[in-house]
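Take this structure, written in structure tokens, and hold onto it; I'll ask about it next.
With one protein chain withheld, the remaining protein chains of the complex are depicted in position.
And now, subunit A:
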Amino acid sequence: MSRRKFDEMSDYDSSRDRKRRRTDAVEIEDRLESLILRVGEKSNLEGLASVLEADINNYKGKILKILSDCAVKMPEKTTIYTTLVGLLNAKNYNFGGEFVDMMAKKLKEALKACMWKTARYVLRFFSDLVNCHICKLRSDMWQEKHIARPYVAFDSILCEALQHNIPPLTLPPHHADNTYPFPWVVFRLFDYTDCPEGPVLPGAHSIERYLIEEHLHNIVKEYHLERKQCAAFLLDFPLKHKIPLEYMIVEVVLAELFHLPGPRYIEICYGSLLIELCKLQPATMPQVLAQAVELLFDRIDTMNVCCFDRFVNWFGYHLSNFQFKWSWDDWLESSQLDPMHPRAKLSYRQRIAEVVPEQFDCFVPPKPEPVYKYANADASDLPGADTAHRLESVVRSKGTSVEVLQALGELPNPLRENDETDPPYNPVQIQVFVQAILHLGAKSFSHAFAGISKFLKVFESIVGNNEEAQILVLREMHEVWDHHQQMMVMLVDKFLRTQIVSCASVANWIFSKEMMPEFTKNYIWEIIHATIRKMNKHVGRLQKEVTDARERRTGNDSDDSSSEDEEQRPRPSEEEIERMEEKLEAAQADQKNLFLIIFQRFIMILSEHLVRCDTDGRDFNTHWYRWTIGRLHQIFMMHNTQVERYSQTLSTLLFTQDLDLHILDAFNQFVALRS
């Protein structure tokens, strides 16, 4: 009963009486709300149903609202609320009907607003209403054993009650700006045979498995910011004695880590959570994790590339927290693998070499030392060797960019054909400078970065915006640091940040012929994805600036303006906003260009491979092919929101109908996912 109606009725009463009635009403409503909210497994549901039934006439609207809200917001108490509704229905048939109608309305609203989780909970509630004999349905009941079923106790009463028909549930029409969640592939690792003696793991298709998993996922969601609490709550799961808890927890955490397109939280959230779990349950958790790793390792061949990367990253991290102890003997057979086969990346080369048995020597990467072209005596024949050594002494004696440029200026330019032409850059200058500066800064990342920062002017002068020159920089860097993948990743990052090279140059370099042998190595993909992400962040930042500026320009007198810490910024002028928008457009053009380059290169190398296999009569489905197609899928997956923006251009220019079906398929799958 709304307070409004109360007022109307009290027209004839004194104001004091009205006030008293209003506060009484509010008190009663609050009490009802609290009673309903706090109901639990041990509550006296019959008693509560009677109390509610007594108030139904006066507070029906409120009770309906509270019950339907609880149904959706507390899915773990679903069966308790359905029982309550069932008992109420038995006492008051009309109330039951109105409740069913309310739930149907809630479902429709949720679907329209794309609130998928709410819709799911409403549907679940409906199905339990069937179990409770409140609704009629023609299919089977979901029989399961674990969840508390209070209505079983009340079966005799509930059976007598009259049932309702579920009103027709029609889906609302699709709107252009509706966003749908990606299909969620259910991640399963274990079946009941994997678990030792003890409580049985619910079957893969059982509703219990699903419900418990959902509850565990909700715990992770609730406590993901505090890993110690999260671990404690997971291990304290209310039904822990009825299920092999550690197995289900590991499955749930790994499911989130491997979720496509991306994990809900950053990867290290799950890594550190698993470590906490191992700390709290040292007798059982590590073994379960070990089992999980073995199962995953068995599936490496068919594992999605994104998941593989995450698995490798996580595994290295996990081991480094446990002194790299592992039962390596079981892994011996992998040393006979095809060299193209994915191998784990572990950055602690030294430790690994010590710890891992000899049979794994083939996996130990070469010592991460730089290769300096002008280092030894026989190098003095190389063009520019003298200048390189001169540069070293200039830099060591704290020389400036000007002095460096002077030294470089003396180098002849092989690109200059005669006195007329003025080549855009001098390749020998670039070779000498890049090699020398990286050699001088070889001691650590800090040294390398300091060197690059100090001589930015030199880079600007001899490289500039010329893409070929930029690619040459990357090539020389690769020559020097081929054995130190982490260094290369860091250097490319630094070059991008200081704008020595552009994202497009990086993409073109990675896909160039010289880099093809490196193509399957992890660091290549780290670089590509980092480059794309950097570009995306840049565009995102500019976008935000424009939106903020527009808001500041239009909504200047808003009440909820900036906090005390922010200074009052002047309103941006229309010209300023236009300039920002121009910058944004330019950045978006760069972003589109980057994706075009990457996809075009993929198409080229994949097509080449398919054609060559066709002419040679070989099967195209090699490790390399599967790997490369996987990497293509990964680009779509990881950057789907941004790629989507340009999907029209992509389908017109690149992913056209005449393309080989296997390659076109990757694009079509991506489009299907978002349609």
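Worth pointing out:
In this text, contacts are C-beta pairs under 8 Å (C-beta built on N, C-alpha and C of every residue); 3 or more make two chains touch, one makes a residue touch a chain; residues count from 1.
We adopt the following convention: contacts and distances are computed from a predicted model.
The chain not displayed here is annotated in its UniProt record as "Nuclear cap-binding protein subunit 2", chosen from "Nuclear cap-binding protein subunit 2", "Histidine-containing phosphotransfer protein", "Vacuolar protein sorting-associated protein 29" or "Tubulin epsilon and delta complex 1".
Check A:Leu225, A:Ala283 or A:Leu661 against the missing chain and you find that the one touching it is A:Leu225. From the options A:Glu109, A:Glu267 or A:Glu460, the residue with contact to the unseen chain in the full assembly is A:Glu267. When the missing chain is restored to the complex, the residue among A:Thr302, A:Gln323, A:Thr421 or A:Thr554 that touches it is A:Gln323.
When the whole complex is considered, the residue among A:Leu32, A:Leu52, A:Val130 or A:Ile275 that touches the unshown chain is A:Ile275. If you put the missing chain back, the residues of subunit A touching it would be 225-227, 229, 266-269, 271-272, 275, 313, 317, 320-321, 323, 347-348, 444-446, 449, 486-487, 490.
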